[in-house]
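A single protein chain has been omitted from the complex, and every remaining protein chain is retained in its original position.
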Amino acid sequence: MREKKKMDLGSLRELLLIGVVIILCIIWTIMNPQFISMNNVTNILRQGSYTAIAAVGMTMVIIIGEIDLSAGSLICASGLVGAMVCKSTNNVVLAVSAALLVGVVVGGSNGVLCAVGKLPGFIATLASMTVLRGLAYIITGGNSVVWTNEAFTKIGTGYVGIVPIPVIIMLVVIIFGVFLTSKLRFGRYIYAVGGNMEASRWSGIAVVKVKIIVYMIMGVLTSIAGLIVVTRLGSGQPSAGQNFEMDCITAAVVGGTSMSGGRGKIIGTVVGVLLLTVLTNGMTLVGINTYWQQVFKGIIIVVSVLADTHTKKN
Amino acid sequence: MGKVLLEMKHISKSFGAVRALKDVSIDLHEGEVLALMGENGAGKSTLMNILSGSLLPQEGEIYVEGQKVSVTDPVTAKKHGIAKIHQELQVVPELNVAENIFLGRWFKKKLPVVDFESMITETQKYLDMLELDVKPTQKVKDLRIGEQQLVEIAKALSLDARILVMDEPTSAISEKEAEKLFTIIRRLRSEGRGIIYITHRMEEIFKIADRLTVMRDGAYIGTVNASETDTDEIIRMMVGRDVSEQYPKDPTEKGDVAFEVKDLTYTPAPGSFRRSLKNISLKVHHGEVLGIAGLAGAGRTEFFECVAGVHAREVTGEIYIEGKPVSIRKPGDAIRAGISFATEDRKGSGLVLQRSIGENISLPLLRQFSKYFVMDLKNEGRAWEEQIEALKVKAPGSRTLASALSGGNQQKVILARWLLTKPKLLLLDEPTRGIDVGAKAEIYQLINNLAKAGMAIIVVSSELPEVIGISDRIVTFCEGELTGEFLQAEATQEKLLHSATK
Partner (left out) sequence: MKTDQTKVLIKKMQSVIALILIFIVASVICVQDGKNVFLDARNLMNVLRAVSENGIIAIGMTMILILGDIDLSVGSVVGLVSTGCAALMVWNGLGFIPAVLASLLIGAAFGFFNGICITKLKLQAFIVTLASMNIARGLARFWANGVGIPLTYGKGEGLAPPQFEVLQMRINGLIPVPAIIFLILLLIFHFIMTRTRFGRQLYAIGGNRQASYLAGINVDRIKLFTFMLCSMLASVAAMIHAAQISQGGPNEGSGYELNAVAACAIGGTSLAGGKGTMLGTLIGALILGMLDNVLGLKGVNSNLQLMVKGFLIIIAVFMQAERKE
C-alpha cells in the first residue's frame, strides 16, 4: 500500500508539470491562435533543444551532488572551436570532433578538480567558467567567426522531413539520458554516489571515476548544444552563452531534481525545459514585456520547488 | 576446531597523537563465531575497519588461510572473502532494496544494462531468509530503521563471504528479528565460515559465540572459550577491575517533585523515522536520578527531544517544573524553564567542532554573556575557565578547538555547557557512549554529585548495568510506550529487558 502511494506521488510531479504546460498552451492559444501554428511549435522545439541537451547532462551532475557553472562558457568555447576548425579546414567531421573534444577535456578537468582535487564543484567550475570565457576572447581576438561550409550550418538549421535536426539530436540525447540513468549500471551508480557517497565507496563503486565521467558527459552534451547554437546563429561569438548554465540548472530544479543530490529524473528536466520554453515563447507571442518574462521565470522556480517540498511532506 | 581462517598480527594504529590500537593480534577459525568484546572506544571498530579495508594500519599483518594479504580498500577486502556489516547504516535512501543489497555489484545483461529482474529474484531470496516483509522494489528511505538494518544484513549475506564481520547488528532490530539472525549465523557457521561478532549484549554472547576476545583501551586483553566463562569475568576483563566499584552511588535526599510530564503524546510527521510516543507520564524529584531503559528505537531519544521543545508542533501533553505548568515551543523555552538536554550525538547535534571549547560552552548563554549585543569576553572567559576546571576537561586551554578533543573530553564540554545553564532538570542521552573507562567513571561521579546537590536528572542508556548502577529509579520504554517502573534495589537486567521487549 505504502509503496504504491509513493510511486504515484513520484510520477505525479511530472504529470502535474505536463498539466501546467498544457494549461499554458491553451491560454496562449486563446490569446494568440498563432501559438499553435506548425511554425511556432517547431520554433518552440528548436528553442528548447539545446537547453534540453545540456540540461540532461546538468541533471546528472546535480544528481551526483555537484554543479557545473562552466556550461555557459563551454557552450560558447566549443561552438567557437567548431566554427574555427570548419573555417580553416572546411571539414565538418573534423569540426564536430574538435568541438566534442573540447567538451571532453573541459568536462574531464572539471571532474578531476572535483573528484581528485577535492574542490567544491561550485568553485572548480566557477574557475573553469572564468578561464574558458577568457580563452574564448583570446582565440577569437574578440571577433566573430564565420565559415562557408553549408553542411556545418545544417546542424542547427537543417530539417529531416519537417523535423528540425536539433530536435532529432535532442530526442536522441534524451533517450540516451533516460536509458543511462534508469537502466544502465553506470546510471544507477550516479544515484548511489549522489545519495550516499560513503556507502558507495564502501561498496566498491569507483566514486572518483563516476564523478569524472559524469562531468565528461556533461561536457560532451554541452558541446553538442554549443554546435547547435553556433550553427543556428551563423557565426561564432565569444560572448555567446552567458548565463546558459543557470537556464540548465533552472530546468533541472523545476523538473524535480534535488540540489542536495541523489534525486532527480531526466524526464522531469525535459518537462522543465518545455515549461520554461513554452512560457517564454508564449509571453513573447502575446506581447508581454520581455522584462516581466524574467520576473515570471523567477516566480516559476520558487513555485515549482515549493510544490516539490509540499508533495514530499504529504 | 576448524583450521585457522584469519590471523591479524601485531596491528597498531594511531590517529594523530592518539594510539587507537597497540599491537593487537587476533585469530579466527573455520566454523566459529568469535565475539569481539570491549567497551566503546576499546578499539574494536578500528580493528574491524582495518580488516575491511577502510583504514590502513601503521604496523601489523593480516593472513587469510595462512597467506599474507594486504587489504588496502573495501574492494580488496571483498576479494579476500571479507565482508562487514556496519554499525552505522550504509544505505542509499533513494535507491530500492534490491539496488542497495547489490550496491556496487549490480547484475548486468550483455550490455552494461542493469538486470533488474534477476536482481529482484535474488533479493527476494535473502529477504525470505530473514523473513523481512518488504518488497525488493521499495525505496530504502521508506523503511523503518530496523528494516534498513536488516537490509544491511542481507547485503552482507549476499556477499557470500568466508569471513563475516558484524558490528552490533542487533542494535536496532526487534528480539524476534534477532532470533532469525542467530539462526542464520548458526547456519553460516555450520557451512564453515568464520564470523566476528561485536555486541554489548551479554546474553547474545552466550547464545551464539564460541570464543570471546576482549580488548581494552586499544590493547588485546585475552581470549576465552564462551563455555568456560561468565559475565563477571568478561566484564572484569573489559573494565580491568571489579564491577562492584564501577558505579559510585551515594544515597541522596529525595526532595520535592522537580519535573512532571502528563500524557505526553508525540505524533511525528508522516515519512519521519522517529518513533511516536503514547501517553507518557512520569515524575522526577529533586536529587533523584531516573534511568530510562529500552532498546534503540524505543522512543527514548524522542521523549527527550519532546521535553526539550524540538517537536513542539507535533506534541501534546503537559509539563510542570516544580509544580508550575510551563509552555515549551522551542528549545530556548526549555532552557529558560530550567530543562537542559545533552544529546547523544556529540558530533551531529552537540558540538560546533570548528569552534573553541569556550564558545561551545557558552552557546546557550550568549545573551547572558553579552551587553547590547557585544560579548562580555572577560566575564565569559572566567565562566569558561571555571567550567573547564570543574569538569576536569583535559585540553591546552579554553581556545582549543572542540574537534581536537577525545570523545570523553568532548562529552565533558557538553556537560559543562548544560551545567552552566544551571538547570533544574538535566536530560542525559547516552552520556558515556564511546568514551574511555576513566572518563566514564568521572561522569558517573559527576552525575552522583549533581544529584546530591539537588538536581533532577534523567539518563538514557543502552547499557543495562549502567542504568541500574547509576539510577535511583528506572522506567522502561518499548515502542513508544512506558512499560514498566522499578526501584534500583529491585531492578535486574533480566527484568528490565523483559519489560523493554513486551
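Points worth noting:
For clarity, chains are labelled A and B in written order, and residue numbers in each chain start from 1.
The rule is short, and it goes like this: contacts are C-beta pairs under 8 Å (C-beta built on N, C-alpha and C of every residue); 3 or more make two chains touch, one makes a residue touch a chain.
Being a predicted model, the structure only gives us computed values, none of them experimental.
Checked against the full complex, the one of A:Ala71, A:Val92, A:Leu113 or A:Val207 touching the unshown chain is A:Leu113. The residue from B:Gly60, B:Gly317, B:Pro364 or B:Pro465 that touches the chain not shown here is B:Pro364.
When the omitted chain is restored, the residue from A:Val131, A:Ala151, A:Val208 or A:Leu233 that touches it is A:Val131. Touching the missing chain, out of B:Thr213, B:Thr343, B:Thr400 or B:Thr476, is residue B:Thr343. Only one residue in the set B:Ala219, B:Ala296, B:Val326 or B:Leu353 touches the chain that does not appear here, and it is B:Leu353. Residues of subunit B that touch the chain left out of view are 308, 310, 330-332, 334-336, 341, 343, 348-355, 359, 363-364, 366-367, 370, 373-375, 377, 417. The chain not shown here touches subunit A at positions 69, 113, 117-120, 122-124, 126-138, 142, 242-243, 246, 249-250, 253, 259-260, 289-299, 301-302, 305-306, 309.
The rule we apply is simple: only the chains that are shown with their structure count from here on.
If you average the CA atoms of subunit A and of subunit B, the two centres end up 45 Å from each other. Touching subunit A in their complex are the following residues of subunit B: 54, 73-75, 78, 86, 90-95, 99, 103-106, 108, 111-114, 135, 137-139, 142, 269-271. Looking at the complex, you find that subunit A touches subunit B at residues 2-3, 6, 183-186, 188, 191-192, 194-196, 198-205, 262-263, 312-314.
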